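Okay, here's the structure, questions in a sec.
All protein chains of the complex are present and in place, except for one that has been dropped.
Labels run A and B following the written order; every chain starts at residue 1.
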Amino acid sequence: MQTLLFLILFPILVACLLLFVKRTTVRYAVVALSALAIGGGSIYLLVRYALEGAVYFAAPSEAASLVMVAIEMGLALFIVYMGAKFRNYLAIALAAIQAALVVYLEGTFSGSLHAVNNLFIDQLSIIMALIIGIIGSLIAVYAVRYMETYHHHHPEVRDRQKMFFFVIFVFLAAMFGLVFSNNLMWLFFFWEITTISSFLLIGYSETEEATRNAFRALVMNLLGGVAFVVAIIILVATEATSGGIDLAQVLASGDTAIVLIPAVLIGFAGITKAALMPFSSWLLGAMVAPTPVSALLHSSTMVKAGVYILVRFSPVFAGTFAGFSIGLVGAVTFVVASAIAISQSNAKLVLAYSTIANLGLIAACAGVGTYMLVWAAILLIIFHAVAKALLFLGTGAIEHRIGSRDIEDMEGLIVRMPRMAVMMFIGIAGMFLAPFGMLISKWAAIEAFVQVPFGLVFIAILAYGSAVTVFFWAKWMGKLVAVTRHQEKVEKGFFEEPWAPLYIITGLVIAAVLLFPVISSILIEPYVLAIYGVTALMAQANVAIMLLMMTLLLILPVSFLLFRRSAKSLPAYMGGRTATPDLHFAGSLGLTREAQTRNYYLTEYFGEAKLFLPGAVVCTVLILASWVLAGVAL
Amino acid sequence: MTWTWLIGAVLFLVLAPVIGGLVAGIDRKITARMQGRVGPPLLQPFYDVGKLFEKESVVVTTAQNFYVLAYLIFIALSGALFFAGGDLLLIIFAFTLAHVFLVLGAYAVHSPYSHIGAERELIQLMAYEPMIILAAVGLYMVTNSFYVADIAVSTIPAILYLPGVFLGFVTILTIKLRKSPFDISTSHHAHQEIVKGITTEFSGSTLAQVEIAHWYENVFLLGFVFLFFSWNPVIGVIAVVVTYLAEIFVDNVTARVRWQAALKSGWFAAVLGIVNLAVLAYILGYMMTGGV
Partner (left out) sequence: MAFLKRSPWILHYDASSCNGCDIEVLACLTPLYDVERFGMINTGNPKHADILLITGGINTQNREVVENIYEQMPEPKVVIAVGICAATGGIFRECYNIVGGIDKVIPVDVYVPGCAARPEQIIDGVVTALSILEKKRAAMAGTAQTREEEQHTEQAGEST
């Protein structure tokens, strides 16, 4: 239990310390050392608890719960203050409703608000903790250097780095708390902390746009928060059969009809947090935040809390129409967000849409919730976190170097920033190509959906979704590898980019593929086995083939040695015009013109304007349907 | 553990280029006859590839050779997996990986013609991917296995359950075989499409590798067609031949369409597949279980 408490409390300690650190070098040292401690802590957690299954801890409850309620009230007041300051009354209203509900809960059911075990750990928690502890703290290390450069590039933004790193570390603590909580009140508390962290970090630059987007994120997440409290109230009111606020008891409850309603409400909270449609717009807006924030909160960890809770509740969803409906929300989000990603040229928006899409896919697996799908969902969580973190951080580093986050401007990155381009290449491959992780999960999901009644709907959606996914990733990859000529290498500059975290995460993307059989057999399979009594397995032969493909991919670049100097080099064919290697050619009237290549965005077919609204409408209907179906099941 | 799977893989690696080249030769001969010409010798595709290896090696960037080599290797590997009886979905994804390498090769040369070819190749990929996944799922629903080894020895006449899926598959087969009306990213022989689309900057031995990879892939595709009929090998072989002849016929009587039409056709074919599978799963399944 000490490790759990350490992981929750230590980041808070560091956060407070960072409030007083002004110099970047000192901050770097503090962050790097604490990252080491947190990462080490989460690995220790793995070693210590991986083979033990679910372990529950009583943990001091009275005082802690009181402090949490106090902080919650304080946060509500803070939201009211901010809402008043920026005239966002919707946020005030939602915060007020939520606070009122919490007060009602504390007042009416004070006797029932004690779980026997407040903390717990099982394999799913360990996986989440590893993501938070390793990826999260690497992003924090990256952020130190990044923010220094960021302020250099954006002199107009007020330097609030102390606050920034305070919030980042508080957020890490909250994430650990969230995945270790067995007490739903605690879970809700940490849930709210992540919402507020996200709000503060999105609004970091204090521009009008940033503030507006921060409030949008806040309002949507508060909406989920309200649903969460209502779910807790229902659970507490039906404590006798549902298990009250004890997560383990709720999941083990025999009265599935009663539990389904709060589960769907908490699932709704998950949907808002995971930015599934129709709530995707907050995550897109959140891209105004500095890149480490996007990497940490809006792709690898915080939004994962949304799908984490869905995966937790998927045994409840399994086999119900309500769960099927939530799954469909995910599936529709997957295909629509992937399609819209085709029409985007802003790298961060492509990443955002792809994040939404993948969270949708995870939600689809969790909502339908058979044992194989849960297995696939957890794999997706792992692989997505690693690859997406790399891509966000990479995009941030590239933006600082070339001054743009437009994919078209990344043309020829292999020449200009070779190391960076290779890392981005690996990251993108990690998102959609065999034998990398996301593809393994997608494949497992298809094989699993075949066996589900009405799973054909999902298969159809997945088939189209994966087709469009290939399109938008491959064209980005193409831009990166274009060998442009006469362009300067800009890898090194005045500010040294924080390479170390990037190298480590790149290594993790590859390691995740090589080690995936181990990860699966030590962590995921026992978890699925414990809950469903059966477990999913990937056939040995297929694992061997994947490893063979990975090995081939690692060896193939050696073939570059074969090609050196053996060939005559000619410029590209330009319809017979004499052209220079950088595509300048002799045009008419004796003018030299430049040919440029641009990707297809197919806006006419896949544009935001065309697809977003229908997707949002369908998902809204499906969410309402999930409520109705849960009610009917009662 | 049996080693029969290895035999299938090795036989494919060795024989597929021979069979693929011969099929290409027959294809050109029949095409010529359809147009009232004599046509090239049967072994012409081998002469062409042999010639390409004799040519001087010319590149825009050496990186292009790497991507094309990777394309060839992964196409061969995926096909070998197919004939070793592997998991159909994994094979499909491995093929996607191979094609992405080809596309990257075209991007790497940074040439306007290659670039357009690469984009169009990606559109084609996007057009056929849903249908090919659904075809695998359809075969699973009938035979209860994703493994080619199991599907191939199944005694169930898959085609009778999957006519829509087969029709859809034949549609995207036209894209995969690079035949008219869908040969929008590169085209064979006398046709030209935005110079030579994705292969514009590949020449000599690099182009030969693209060609050999295409042979490998064609043999794999014909093997895929065979799976629909594998309950009876004789009918299976006849079906493969008839399908290919039909593709040649379509190639010769249609004009090339725009990419929009190619994309819509591919996706509509997938709808056909979905309808077929829905009927199979919900109506036939209902009837077979006696309406329970």
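Keep this in mind: a residue touches a chain if its C-beta (ideal position, glycine included) is under 8 Å from a C-beta of that chain, and two chains touch if they have at least 3 such contacts.
Owing to the predicted nature of the structure, the values given are computational and were not obtained by experimental measurement.
Among A:48, A:152 or A:577, choose the residue that contacts the chain missing from this document, as touch is defined above.
A:577
Which candidate, B:182, B:202, B:228 or B:267, sits in contact with the chain we can't see?
B:202
Using the document's contact rule, name the residues of chain B that touch the chain not shown here.
28, 32, 35-41, 44, 46-51, 53-58, 189-190, 192, 195-196, 199-204, 207
Mind listing the chain A residues that contact the chain we can't see here?
Given the touch definition above, chain A has residues 568, 570, 573, 576-578, 586 touching the missing chain.
Everything that follows uses one rule, which is that only the chains that are shown with their structure count from here on.
Mind listing the chain A positions that touch chain B in their complex?
Touching chain B: residues 411-412, 414, 433-435, 439, 443, 446-447, 450, 456, 459-460, 462-464, 466-468, 470-471, 474-475, 477-479, 481-485, 539, 541-542, 545-546, 549, 552, 556-557, 559-560, 562-564, 566-575, 583, 595, 597, 599-600, 605 of chain A.
Okay, in this complex, where on chain B does chain A touch?
These residues of chain B touch chain A: 56-63, 65-67, 69-70, 73-74, 77, 81, 86-87, 89-90, 93-94, 96-97, 100, 103-104, 106-115, 118-119, 122-123, 125-127, 129-131, 133-134, 137, 140-141, 146, 195, 200-201, 260, 263, 267, 270, 274, 277-278, 281.
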